[in-house]
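What follows is an incomplete set of chains from the complex, kept in their original frame.
Letters A and B mark the chains as written, and numbering starts fresh at 1 in each.
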Amino acid sequence: KGRQTGGMPSSRHVVAQTTVDSSELAERLATDAVERRLAACVQITPVTSVYRWKDGVQREAEFLLSLKTTASQVRGLRAFLEQEHPYDEPEFLVLPVIEGSDSYLRWIDESTGTS
Amino acid sequence: KGRQTGGMPSSRHVVAQTTVDSSELAERLATDAVERRLAACVQITPVTSVYRWKDGVQREAEFLLSLKTTASQVRGLRAFLEQEHPYDEPEFLVLPVIEGSDSYLRWIDESTGTS
């Protein structure tokens, strides 16, 4: 279901991103994702989104979720968001992590049940 | 004009970043970039910036623009920002996207006129 976007080798740890339009929903999705071990940690940031929709430009207050997880959890995380996310076309982007401290990366692995 | 910063293959979708010092300017640049199809979506985040300038350390309230676009629009986006951005030395950084949902990546392609 997911699409690779280039020839770049994937990294073992990643930051996945999505947005929602309420802080309550942002916190609920974040809590559920962490409880299901689909992410070790989620940071929620209030943003103003400007985007193209049906030939016009829209402006909306949103909440960006940055989910720290492992590459092996991305498929499950995407399936979870496709199920739970209320938008027709939710954002789902994955950014690579190239390095980190040993202990923090190990904590991500343990928190997501990735050995 | 742009510089590659490593040996890493580029990805087909990217997140470009710049900062400005007012929310009005942030929204104007975001709207113009989306109208010109240089980005599909822009998220604006209020940040505190701390940076080196002329041998001292400065602190300033700024607004970070994260522009979701395709690699093929990066050159045009950079030219647009070099023209419109009021700073002498604006931030312009591009982060790779390694994966995303099919439909969201397709929406980025369509919104930027990238086939």
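We adopt the following convention: a contact is a pair of C-beta atoms (placed from the backbone, for glycine too) under 8 Å apart; a residue touches a chain by one contact, two chains touch by 3 or more.
The model shown is predicted, which means the values in this text are computed figures rather than measured ones.
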item	value
Number of identical chains forming the whole complex, with 2 shown	3
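Just so we're on the same page, only the chains that are shown with their structure count from here on.
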item	value
Approximate Å spacing (C-alpha centroids) for the pair chain A, chain B	19
Contact footprint of chain B on chain A as seen in their complex	1-8, 10-11, 14, 19, 45-52, 57, 59, 62, 64, 74, 78, 82, 89-96
Residue ranges of chain B touching chain A (in the complex, touch as defined)	8-13, 15, 23, 26-27, 30-31, 34-35, 37, 40-45, 68, 71, 95-105, 107, 111
